[in-house]
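A short worksheet on the structure shown next.
The complex is shown incomplete by one protein chain, all other protein chains being positioned as in the whole.
Moving on, here comes subunit A:
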Amino acid sequence: MAGSLASDEEGFVRTEGERTALLGQSAVDGDLAIVFAGALHLPEPIQKMQHYGIGGPYCTVTVVLSGTLKLLKLISEAYNLGLLPDNQISLLFVFLSIPSPITMSMVFLSPPPPPTTLSSLPIRTHLCLRSQLAIFPKKLPSLLLARSTENGAGEVISSATVLEEEVEQKSEENKEGTPPAAAAVETQVEDEQKPNLESNGAVLKAEEKSLKAEEKAVLPKFKDPRWIGGTWDLTQFLKDGKTDWDAVLDAEVRRRKWLEDNPEASSNEEPVILDTSIIPWWTWVKRFHLPEAEVLNGRAAMIGFFMAYFVDSLTGVGLVDQMGNFFCKTLLFVAVAGVLLIRKTEDINTLKKLLEETTFYDKQWQATWLEDKSSNDTKGKE
């Protein structure tokens, strides 16, 4: 019995019972790929890949395959322990090896409900279960924490932005504003301002507007204590001794948003020399790729499952045999490409317009030749 108690890298010791409960809940939790990665002690690189959402669909396939093998081992151990009755093993194996919420519905609800309710089901359970799962290994909580920090930071950012917007509106109203009014606005902003100075020159803008009210329209300049010499001073972005690239990216986003709304005169004295390539690639990936990859991963998995089921029902060819067929591989490629390209309904029109635009210029140039071909026999058409 002692052999069945295993500890993962972080030293969590779990019983088999906990593991089965884990698997059951993971089936409820639509995102099996991530769960597999953490719960089944998959190697570090794959966990990292999941953490960063790299190569969504490919990762799913890899993870599912390796996860399936581990699952087999797990199920055999569970069976040895007498935890699972015989007739449920094959059932469990079949359903748990296919990542999809529909699996969960087949397990827990006898008549398969239509897909619309399915999609809503896992999301709600997803959200409330995630917060309750305390038995996840350390990597996953860090993933959750990272997400919540981002969301939290997002909320913080948005609140700061709202403050900015309010102050900007106020200061615009008080264009010829009296100093007391400007000072009042200033103090209000200062009171509500977060300690790490996330808002930019809104305060100084109010100052400048009141001081230079008589001069012709002078555009307010972007001012931020961390913006020195035309680039971000990285020494002011340190967190735990390392540069906080997320904060740098946030600051740059807000600077550009400010400049879009308030275009600034270019100056020779302080040229902007910032290059966004100083921000390392994983910051960008985390900021954009991770949530997108999650969504697309889920979609690709769903489409793949339905297609496999459909082809199987029509031809009787199983999943493994399907993968050996060229036509099926083509279908898979089309599905993945389609999921990547068409994310919203508008994308179809956008792609069509893009294609038209790309060829429009060429058509203009060829117009003089095409007319010649079409009216070759009829001459002198004016």
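By our rule, a residue touches a chain if its C-beta (ideal position, glycine included) is under 8 Å from a C-beta of that chain, and two chains touch if they have at least 3 such contacts; residues count from 1.
To be clear about the criterion, contacts and distances are computed from a predicted model.
Not shown: a single chain whose UniProt protein name, out of "U3 small nucleolar RNA-associated protein 14 homolog A", "glutathione transferase", "Geranylgeranyl diphosphate reductase, chloroplastic" or "N(6)-L-threonylcarbamoyladenine synthase", is "Geranylgeranyl diphosphate reductase, chloroplastic". One of A:234, A:259, A:334 or A:351 touches the chain omitted from the figure, and that residue is A:259. Along subunit A, the points of touch with the absent chain fall at residues 154, 157-159, 161-162, 165, 217, 219, 249-250, 252-257, 259-260, 263-268, 271-277, 279, 284, 287-288, 357-358, 360-362, 364-365, 367-369, 371-372, 376, 379-380, 382.
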